[in-house]
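Shown here: the complex without one of its protein chains, the others still in place.
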Amino acid sequence: MIRDITIGQYYRADSVIHRLDPRVKIVGTLLYIISLFAFRGFAGYAAAVVFFGVIVFLSKVPLSYILRGLKPVFFVLIFTSVLNLFWTPGESFFTWGVIDLTWEGLYKTIFIALRLIFLVLGSSLMTFTTTPNQLTDALEKLLGPLRHLRVPVHELSMMMSIALRFIPILVDETDKIMKAQAARGADFESGSIMQRLKSMVPILIPLFVSAVRRADDLALAMDARCYHGGAGRTKMHPLRYRGQDFVAYIVCICYSLLIFVV
Amino acid sequence: MKDGKREGRNGEAVLAESHNLVHEYSRRDEDGNVTGIVRAVDGVDIQIKQGDFVAVLGANGSGKSTFAKHLNALLFPTEGTVYIDGMNTLEQDNILAVRQTAGMVFQNPDNQIIANVVEEDVGFGPENMGVPTEEILCRVEESLKEAGVYEYRKHSPNRLSGGQKQRVAIAGIMAMRPKCIILDEATAMLDPSGRKSVMQTVQRFNRRENITIILITHFMEEAAKADYIYVMKQGKVALSGMPLQVFGQIGKLEECRLEVPQVTQIVRKLRAAGVFVREDILSIDELAEELLKIRNCS
Partner (left out) sequence: MSIVLKNVSYTYGKSGSDCGQALKDISLEIHKGEFLAIVGHTGSGKSTLIQLFNGLERATQGEVYFQGENIYSKGFSMKRLRSKVGLVFQYPEHQLFEATVIKDVEFGPRNMGQEPLQVELNSFQALKDVGISEELLDVSVLALSGGQKRRVAIAGVLAMQPEFLVLDEPMAGLDPAGRREIFSLLKKLHEERGITIVFVSHSMEDVAEYADRVVVMNQGQIVLDGKPRRIFHYEKELQQIGLGVPQAAQLVHRLAERGAGIEQDCLTADESAAAILRWLEK
């Protein structure tokens, strides 16, 4: 079940978008999201759709694959839509019994749905085209100036990258522990909520113990490989802007300027 | 004491040595009160020459792993001293150099790979040491090739087998340009083919590049490949010598919760029955050869 979620997964392909510097993609995605909230009226959203379409085309990620990312937010989408559609006061265009639909409600529903959909699609497109490593590297670099405010930027990005590495391992481990306890007759599916919560204890304790052991081992292994924080560290794949990245920045800025035009 | 290169038994450079090394840790109860002191390592004197392949044998809990962690400055002596390439591990300024000189591969393959891509993991050590980018790329490529895992360089470590993961870890050490690799029970969790591939890899580094290998293990077949063996029991060196000298003392090994390889057992049994096979045989092929010779002579 956990594996069905596509958000945050990398889609391997060779495209202009994949090759862009991850910093451009993060900044671009941010600008895009801001634009979604800043646009008023249909022209702006039309621009957002077109812009997104062009990027998807360039990225070589199949549209169907990107759309799958909407699955987890589907219910949120329906819920907010219904809420806005039925409970927005204004000039009504359809009344039937207690149901009273208004033009304001309709517009609001469409805009909010569009915002939500493209927010999810835009950010998942970023993760599809950027490896987790590039993302953490880029965040470390972008947030770099915060170091002067004593924010442990390097440490945070190291933590993120380690978490990414160990999540699949711990998922497998959970599966294994569940099976082992099931072999001893543990039942995770039936009973009241309290009983079910209680049945998690034999899974959570071994999982926690194992996570602590792994953390311990990993800390030793990092020490053994001369890790001593971010100071004096070099990079195997340092982030370097190239021509295409500047072009991409200009495109993004031009796109954001649309906010003031439409 | 920073006295540069030290010399050993036959005049060769000594890479690792411990003098009367003692390591104690305190056992605590749930409230954190000290309930007892355990001497995990108890007066160990070891001298390992540059380029040697040394095995440290011992049962679980014999102190062999604790000893190994001293060679990498991950633990520090309670008493005594440890020198790596002439550097005292107790001196704060030496720590990074010690860890770079004597790299360490650990038991659990999963818990020592830090990065999400194989090649990035191999680059982790050099990155920490501040090696320039171009040089890192060079070293990573070379180490991956030598460890036989170059084809997986773009893979996620999660997709590799245990033996492959351990070879990635070895490549990660080699990229730091060490003089010595310590394998701290690095084969314990592998299947026979994974174990074999790891052993072949370190033997290659030992022979071709004169890298000192310190193998911590309880597998006798692996120790049989070493130049010299130390056997540990309850924190002390109970036995030491060339593999043949050590394997000859079956009784003593059993006291140490170990056992000799089947070849040695067979040689012993044949000799006890009056067949004069050479005592210094450690491989099946050699023994077969010897037996055919004996049969043809009689």
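Lettered A and B in written order, each chain numbered from 1.
Rule of thumb we're sticking to: contacts are C-beta pairs under 8 Å (C-beta built on N, C-alpha and C of every residue); 3 or more make two chains touch, one makes a residue touch a chain.
Predicted model only: the values in this text are computed from it and were never measured.
**Student:** Quick one: jot down which shown chains the absent chain touches.
**Tutor:** Visible chains that the missing one touches: A, B.
**Student:** For the chain left off this view, which of B:E135, B:E151, B:D191 or B:E209 is in contact with it?
**Tutor:** Considering the complete complex, B:D191 is the one touching the chain left out.
**Student:** For the full complex, which residue in B:Q50, B:T81 or B:S161 touches the chain that was left out?
**Tutor:** In the full complex, the listed residue that touches the missing chain is B:S161.
**Student:** Taking the entire complex into account, which one of A:E155, A:D187 or A:D216 touches the absent chain?
**Tutor:** Per the contact definition at the top, the residue touching the missing chain is A:D187.
**Student:** Which residues does subunit A use to touch the chain missing from this display?
**Tutor:** 176-177, 179-187, 201-202, 205-206, 209-210
**Student:** Can you list, in ascending order, the subunit B residues touching the missing chain?
**Tutor:** Against the left-out chain, subunit B lists 30, 58-61, 161-162, 188-189, 191-194, 218, 220, 254, 257-259, 261-263, 265-266, 269-270, 273, 275, 284-285, 287-288, 291-292, 294-295, 298.
Just so it is clear, only the chains that are shown with their structure count from here on.
**Student:** Roughly how far is subunit A from subunit B, centre to centre by C-alpha average, rounded to an integer in Å?
**Tutor:** Distance between chain centres, rounded to whole Å: 43 Å.
**Student:** Report the residues of subunit A in contact with subunit B in the complex, numbered from low to high.
**Tutor:** Spelled out, the residues of subunit A in touch with subunit B are 131-133, 161-162, 164-165, 168-169, 213-214, 217-218, 220-228, 232-238.
**Student:** In the complex, go through subunit B and note every residue touching subunit A.
**Tutor:** Checking each residue of subunit B against subunit A gives 69, 72, 74, 96, 99-100, 103-104, 106, 108, 110-117, 119-120, 123-133, 136-137, 140, 157-158, 172-173, 176.
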